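One chain of protein is taken out of this complex; the other chains stay put.
Letters A and B mark the chains as written, and numbering starts fresh at 1 in each.
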Amino acid sequence: MAARPLAAPVMRNLLTLLMLLVIGLPFIWMILSSFQPTSVLINPRELFRPDAFTLENYARLPSEANFLLILRNSLVVALASTAIAIPLALLAAYSVYRTRYRGRQTVYLLLLVVYVFPGILLLAPLFKLFSMSGVLNTWLSLIIMNVTFSAPFSVWLMRGFFTSIPHGIEEAAAIDGATDMQILRRIIVPLTAPGIVVTGTYTFVYSWTEFLFASVFLIDDSLKTLPIGLEGLVTQYSIDWGLLSAAAVMTALPVVALFAFAGRYFVEGVTAGASK
Amino acid sequence: MSMMTMATRLGAALLATTAATGVLAQTEVTVWHQEQVQPRIDQFQKVIDAFNESQDEYEVVQQVQSWGNIYQKLPPAVEAGIQPDIQFTIPDFTVTVRDTGVVQPVTEFVERLDEEHGFIEQAVVPYTDDGEVWAVPVYGMIQVLWYRKDMFEAAGLDPESPPQTWDELLSAAETLTGDRTFGIGVPASKSLATDQVLYSFMAANKGQELFAEDGSVAFDTPDNVETLEFYRQLAELSPSGIGSWTWAEPQDALNAGSVAMAIEKGQYLSTFESASGRPASDLGCAPVPVSDDGERASIYYSNGAMIMTDDPDRRAGAEAFLAFVLEPENYAEFLLAEPGLFLPLTEDGATDAWKQAEALQPYQECVELMIEQSTYGKLPGFNRGTVEDAIGPIMAQNLMSQVVQRVVVGDESPADAVAWGQQQMEEALSE
């Protein structure tokens, strides 16, 4: 890209900066505001008051939003969903991208067709099925649906590095007399690490943000996840913006932290082969 | 699946063993309510703990739901047989939930409580239908006019004589509207909040009844058109964001001093000082102003508790708990879950322990006013002791607020909008 007119790189950097601001500014604003008392936040004449800096909103989180409990619940649900989605998606990806059999295309299409059905449509029947099988009002009900809606797309997300390995490797190995399992080990094992990162991150994020099912399938307070806890702060007669912004920051934080750590591998995983 | 069944069986077996050994001889009574704020949950828990300690037959457990999803959760829960024993409710929710077929009449129980504590009429009537009472009234909520005395003073109005009629309200709102302040803030979103404010004005202008005596929809009346026209005028003196206002925004605006008046329920009291940074004496209150030929009235919600179990033990437990809550010495604690918003609806309920509680102490006049205003309370579709089923979908769809939206943000004429509302309500009725 060196052979561009001189102005272009500057322009591009400016545009990149603008893009990062569009994404980032709302969050920065949210973080700044979480250190302000509600009385300042709702005052049309005062946007921000540096001298009113306070940690009070965060101090109130444990008692007024039961925050530690719902944070733990969210973590458990997201981690468990991730643990199930990973093997399911890895196996399916291998099946779809590295093998040939009649019906394979149908399998692939079925994985995409999942997204034809809106969650709302499935709400009532799932409630019934779950209550019949004793899964209702447990984390398992959320975990099951998180896997349902994240694993199929994870398969597609992994296509990059599954297709990046030349098929010749397997064929050559087969000719050398390697068994199925040996081939598998040679192909699948190297793919496991990026697969875990990609599927894991995607499922974790999906589970962390899931709202609809969590709002209906859980009855016990003690089981509720973060989005539901946050909803409790939003829909009341009076919205406590200070408390809410602190809760929002703390909800975003774990997953942003995870992303800061694993995000690079996620991006690399999705962007395929290159890091192999 | 087999793992799950195994786990379930294991759990059941465990339960059976503990029950057999007598450790779990208590009957568990579950309560679902929609008060999600942690302080309210904590306060409820205090009352529940007190009840659980006061006897050893029953153990009450609360499970917090939300108004946002209770309509999706309760019916399948009933179908699956896992509904709560006690479900907190408001009258139009009761109408809808009765379709599930598991709401138990509580007529005799309510009569007994009435003899003991004396319910106000507005508490029981909304739950009366088909000759039975379908929920135990637990607390009330009433709308009044809230205003900022300091802003009245600054605008040259007498803070001790708030507007009483519509003309006075309008002229006060005009006087109070300044450069960056607005005389009043009325909501105009599609929401229950807007439904409620509109209905308070309708009730104060001869429009309390949505249905005629014969059960037909009677929304399209000259009085209601006049009310909508008045609402439009108030909306013009309100901030530009009212199209998305529900409950929080008018309160925030009043606390911030960007509007001088608002029509709402008692939740304004307890946070006024901290959220506005003004002394308690700056918050004024008055009955909702009345039209020329109208009568004093405003919207009143009798919040109740439905009993949804036909198991005699659980039912007895549910009754014991509700009776415990309404005992004056426990009632104050319960009402203080939301000081000012939750009002006593029994004659012996307005105890000193409640009125003199720290959060309410500075607002004695307003507390008294709300109790008095409660006896003028009305509720759309629930004033006659018999209920039109159509009120369920009418309220769930927020049809009244949609009429407001058409006038305020859609610039439709009040007459056209009211006619549209009439037609929508008739459709709901035809179901």
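Criterion: a residue touches a chain if its C-beta (ideal position, glycine included) is under 8 Å from a C-beta of that chain, and two chains touch if they have at least 3 such contacts.
Throughout what follows, contacts and distances are computed from a predicted model.
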Next on the checklist: Can you match the unshown chain of the complex to its UniProt protein name from these: "Sodium ion-translocating decarboxylase, beta subunit", "Phosphoesterase", "RNA polymerase sigma factor" or "ABC transporter membrane-spanning permease-sugar transport"?
Outcome noted: "ABC transporter membrane-spanning permease-sugar transport"
Item to check | Chain not shown: contacting residue from B:S191, B:Q208, B:N303 or B:N383 | outcome: B:S191
Item to check | Option from A:F35, A:F67 or A:Y108 whose C-beta touches the chain left out | outcome: A:Y108
Checklist outcome for this item: Missing-chain contact among A:L71, A:A89, A:L136 or A:L223 belongs to A:A89
Item to check | Residues belonging to subunit A that touch the chain removed from view | outcome: 1, 3-4, 12-13, 15-16, 19-20, 22-24, 26-27, 29-30, 41-44, 47, 87-89, 91-92, 94-105, 107-122, 124-126, 128-129, 144-145, 147-148, 151-153, 155-156, 159-160, 163-164, 166-167, 170-171, 174, 180, 183-184, 205, 208-209, 211-212, 226-227, 230-231, 234, 241, 244-245, 248, 251-252, 255-256, 258-260, 263-264, 267-268, 270-276
Checklist outcome for this item: Touching the unshown chain, subunit B contributes residues 1, 71-72, 74-75, 78-79, 96-97, 99-101, 188-191, 239-245, 249, 252-253, 256, 258, 392-393, 396-397, 402, 405-406, 409-410, 428, 431
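Rule of thumb we're sticking to: only the chains that are shown with their structure count from here on.
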Item to check | Complex interface listing, subunit B residues touching subunit A | outcome: 1, 4-5, 7-8, 32, 36-39, 41, 62-69, 72-73, 76-77, 79-80, 82, 180, 247-248, 251-253, 255-258, 265, 267, 271, 274-277, 341
Item to check | Footprint of subunit B on subunit A - complex, ascending | outcome: 38-39, 42-45, 63-66, 123-124, 127-128, 131-137, 140, 215-216, 219-221, 231-233, 235-239
